[in-house]
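And now, subunit A:
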Amino acid sequence: MSHPILQAEDVTKTYDGFRAINALNFYLFPGELRTVIGPNGAGKSTFFDLLTGRAKPDTGTIRYADSDAAPSIDLTDLNEYEIQRLGIGRKFQTPSVFAEHTVFTNLVLSLKGPRGVFASLFHRLDSSARDRLDSLLKLIRLDDKRHWKAGLLSHGEKQWLEIGMLLASEPRVLLVDEPAAGMTDEETHRTGELLLSLRGQHSIVVVEHDMTFVKQISDGGRVTVLHQGSVLCEGKFDDVQSNPKVREVYLGRGKH
Partner candidate 1 sequence: MSAPAKLSDVEPRFFTRAQWASFIVPTLVLALLLPLLNALLPADSLLRPSDFTLNLYGKYATYAVLALGVDLLWGYLGILSLGQALFFSLGGYAFGMHLLLMIGKDGQYKSDLPDYMVFLGYKALPAHWEPFYSFPFALAAVLLVPALLAFVFGWLAFRSRIKGVYLSILTQALTYAAALLFFRNDFGFGGNNGFTDFKRVLGADLNSPATRRALYIASIALLAAVFLLYRWLTRAKFGHLMQAIRDGENRVLFSGYATARYKLFVFVLVAAITGLAGALYVPQVGIINPSEMTAEKSIEAVVWVAVGGRGTLIGPIIGAIFVNALKSWATREAPERWLYILGGLFIVVVLFLPGGIVSLPTKFRTFLAKLRRPPSGPTAS
Partner candidate 2 sequence: MLKKITQTLGAGAFALGALASALHAAETVKVGVLHSLSGTMAISETSLRDVLLFTFDEINAKGGVLGKKIEPVVVDGASNWPLFAEKAKQLLEQDKTAVTFGCWTSVSRKSVLPVYEQNNGLLFYPVQYEGEELSKNIFYTAEAVGQQATPGVDYLLNELGKKKFYLLGSDYVYPRTTNLVLKEYLASKKIPAANIKEVYTPFGHTDYQQIVAEIKQFAASGDACVVSTLNGDTNVPFFRELANAGIKSEDCPVMSFSVSEDEFRGLPTKDLVGHLGAWSYFMSLDTPANTAFKKNFFAWLEKSTVPGIEKKGRVTNSPMVLSYVGVYLWKAAVEKAGSFEVDKVRAALESGVVFDGPGGKATMQKNHHMTKNVYIGETLADGQFKILKSYEGVYGEPFLKGTFK
């Protein structure tokens, strides 16, 4: 078995005495699409915050591998943009796009490339970048709305745009927080297909509530159940679903 690309070991994070993450261990392998589920307050968003530098763990290590070797880069020392530049992209739970900018500009700003002050002063779009933008716009089905202000898009379209922005930056790891929220069933399904199509080239972690969607994207992949800040269990969707502990803390509450 190869080395994990992302590895969190024994991570703890406390907010005002509340243990949001408690001795968590998590390993993500290259090309994997991992689904993370868990009841509200299980620590899913905090976990993403820790991975992306928005919060620092109290104890434990979070490491990332930028090559095939064992993960060696300590993410806890880095801040948001440094982690992003390493190739870890994140989509937020509530879609966060630049509402005052056009769809097109939103993507341009996310495009992989130099991120420095002077680079952006003298930035020019070359033709290959334009092609890439065009294909992205088609992928997220916003081609005809490329000049719309992003703020005018529907909720679902914003979710897509944000996924598009994520892809534009060509990350190695995608952290996707509730991508299907606010979408119609059809949109949700398409989102699932998109994510599945990315599997392999990218390593993906998806946090989701919608069990139908989880079932769709887990597709033989592993599902991690978080509970009270730690991993309750991990395994194939069916195994997890039949796990009595999971049923007790999560499914047993009547959701699905």
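Operating definition for what follows: a contact is a pair of C-beta atoms (placed from the backbone, for glycine too) under 8 Å apart; a residue touches a chain by one contact, two chains touch by 3 or more; residues count from 1.
Per the selection procedure, all candidates are chains of the complex that A comes from, given by their letters.
It should be emphasised that the depicted structure is a prediction, and the values quoted were computed from it without experimental measurement.
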Query = Which single candidate from 1 or 2 touches subunit A in this complex?
reply = 1
Request  = Report the residues of subunit A in contact with candidate 1 in the complex, numbered from low to high.
outcome  = 52, 54, 79-81, 84-85, 89-90, 92, 96-102, 104-105, 108-110, 115-117, 120-125, 147-149, 152, 165, 169
